[in-house]
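Below is the structure I would like to discuss, written out as structure tokens.
The other protein chains are all here in position, but one chain of the complex has been omitted.
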Amino acid sequence: MITQEGRDRVRESFARQSMMQTLTARLDALDDGFCRILSDIPPGALQQHGVGHAGLTFSIGDSAAGYAALTMMAPDQEVVTAEIKINLMAPARGDGLVAEGRVIRPGRRIMTVEANVWALDGATRSHVAVLLGTMVPVPIA
Amino acid sequence: MITQEGRDRVRESFARQSMMQTLTARLDALDDGFCRILSDIPPGALQQHGVGHAGLTFSIGDSAAGYAALTMMAPDQEVVTAEIKINLMAPARGDGLVAEGRVIRPGRRIMTVEANVWALDGATRSHVAVLLGTMVPVPIA
Amino acid sequence: MITQEGRDRVRESFARQSMMQTLTARLDALDDGFCRILSDIPPGALQQHGVGHAGLTFSIGDSAAGYAALTMMAPDQEVVTAEIKINLMAPARGDGLVAEGRVIRPGRRIMTVEANVWALDGATRSHVAVLLGTMVPVPIA
Partner (left out) sequence: MITQEGRDRVRESFARQSMMQTLTARLDALDDGFCRILSDIPPGALQQHGVGHAGLTFSIGDSAAGYAALTMMAPDQEVVTAEIKINLMAPARGDGLVAEGRVIRPGRRIMTVEANVWALDGATRSHVAVLLGTMVPVPIA
């Protein structure tokens, strides 16, 4: 089970990421091996057709996957994305985005993670992207 | 060879991406199957340790790869990222970033693309990331 | 719903893949957007430590994902893997392997697919690999 100290660690790390504020992202839920992030689709994060940029979808998906992994690491470790792949399946259009990250396989050297991103548009939810990646625990400097 | 019309098409598309302005990205060079994008590492695009966020590196790498592909598409087509993978190899730290996208294999249905991203720090250049992905030509709506 | 004709199409294609026979793979279940493949871990498909080679795990995972996609394509189309990523999480050790492929998002131009591969070892099942990829429908020549 994730401890209060673990939660605080994720919240503090998240708060220090200026990119998350630029993209209007906020931490919504945390559990053992799980993280949910919400964001708007802000006017400054659009692509050429006025829908959310792939970089917005990637940023919150990668962060959700990374913080999901951080919940399963030791207190003296932090998380680095070694690599991650994103399949973009639908435009990021609507009222906002939800990204859910999950640890598929924890490990001492590497952790396999996934994330899904949906767009909320009124009462409908469309599956915008799926991510599959590798997180590495590194000692806090 | 890329035509003036082709160049204009990429420049207009790039200019409409508010995300590129938010991230301080600018189009630096274009050729047949090639695109170079420069950016700062702006204060609003950092991760928790004050270096560039993976989402910044991803955004300019994906855009460089996508516009490289667009230079090889028909005038009535535009480019969509179907999927892309990024391996992050070094922190995005220094004076700015350079992303170079290249078409590995053009095609009518899909194009295989790659991108490399470097950080410039004084006289040194470090290899921050490599991307490998798939771009899809779609008819302009 | 998958038709009998659809099932036959997959079974005939599978039967023509000599690689599947070399690897002892057999088609176990098919449904709309779903395919399950079983295999042994045959003596000719091992890596240097005597467990199943990554190429075995990849081959059945990719095939399960591809045939899952084929179940959702038109009768005059066949399936080509554009790209696929595999995260290897545990050794392919035991009595045999199970690969399950699933369509995450069907589409006219491309289909996003995933697959999971498990090793069966007596009563235990370990999660060997997860794959995420892109399948392309192409007209039958």
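Just so it is clear, A, B and C label the chains in written order, and each chain counts residues from 1 on its own.
Criterion: a residue touches a chain if its C-beta (ideal position, glycine included) is under 8 Å from a C-beta of that chain, and two chains touch if they have at least 3 such contacts.
This one's a predicted model, so the numbers in the text were calculated from it and none came from an experiment.
Here one chain is not drawn; of A:19, A:73 or A:136, the residue touching it is A:136.
Among C:86, C:115 or C:128, the one in contact with the hidden chain is C:86. What chain B contributes to its contact with the hidden chain is residues 85, 87, 89-90, 104-105, 107, 112, 114, 127, 130, 132, 134. Although one chain is not displayed, chain A still touches it through residues 82-83, 85, 109-110, 112, 134, 136, 138.
Those residues of chain C that touch the chain absent from the view are 13-14, 16-19, 21-23, 43-49, 53-56, 58-59, 62-63, 78, 80-88.
Keep this in mind: only the chains that are shown with their structure count from here on.
The chain with its Cα centre farthest from the Cα centre of chain A is C.
The pairing of chain A with chain B is characterised as same-residue: of all residue numbers used at this interface, over half are used by both copies. Inter-chain spacing, taken between the CA centroids of chain A and chain C, is 29 Å. Taking each chain's centre as the average of its CA atoms, chain A and chain B sit 21 Å apart. Looking at chain C, one finds that residues 85, 112, 134 touch two or more other chains.
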